[in-house]
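What follows is one structure encoded as structure tokens, with my remarks underneath.
With one protein chain held back, the other chains of the complex are shown just where they sit.
The block that comes next holds chain A.
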């Protein structure tokens, strides 16, 4: 009996050591995936109004038309309520929006990714989008159907950013050494980043389909690891006051937290005036957001927007 229990214990110890070793190795691999030097937290700012006004009227017109945003929304059959809301609301403001589903759903048209795995879905969607639309769009926005996005604010944010540079932005999170854009806040890639990504997708050593060694790594982290190999780094998008422009929480949650943490400055302390995304909304809340963002107006308050991005025809929520 004694010898058995001792060998059992020895087994436990050995198993733990083995597991710890593997975790360390796995971490080391992710952390030092690229040969680049260590980066600090990257922040990217929205353009200044003064800068915009310096550009001539005609140039501004040209500028507002030069942004073509293609929206990728990754859905699963269980998301069908949110899918319907998203389809009816903000995605109509993308220059083009397509839904990539894990499997075919009768009620809605979608592009079938034929897989349940989020990372595989993401890879296939990016590849599809790049292959088909590389010449037609210069910015690619990926979101889940729990996210609400204001595409015009996205375009404003990207105004002075050159899409032939490798941009990868959104709401960033740091995990150990890895800084990645959280998928819940929406992921923005420039055409250059798409190019580099798609090149890497075909190299399994750099961009494996089976990311984690033992346990699964979330798809947004895997994307970051992959992009790092190509020298594309995540950047956190902020407005001129340092507030996040891409949000992984809903307005309701922000207000709730603001009321608890700083009740003196609820609205001012809460969210950016030029927020691009919020996450965690119900389908009904999406409709209310559309109304609040695009239709409801307080009479007598005139906002002098330096630039206007007109949504495509048929986006009848405004």
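The rule is short, and it goes like this: a contact is a pair of C-beta atoms (placed from the backbone, for glycine too) under 8 Å apart; a residue touches a chain by one contact, two chains touch by 3 or more; residues count from 1.
Operating definition for what follows: contacts and distances are computed from a predicted model.
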Name under which UniProt lists the unshown chain, selected from "EKC/KEOPS complex subunit TPRKB", "Septin", "Glycoprotein-N-acetylgalactosamine 3-beta-galactosyltransferase 1" or "Large ribosomal subunit protein bL17c": "Glycoprotein-N-acetylgalactosamine 3-beta-galactosyltransferase 1"
Residue of A:7, A:56, A:112 or A:136 touching the missing chain in the full complex: A:7
Residues belonging to chain A that touch the chain removed from view: 3-16, 18-20, 23, 49, 173, 175-176, 184, 214-215, 248-250, 252-253, 256, 259-260, 263-268, 273, 280-282, 284-285, 287-288, 291-292, 296-306
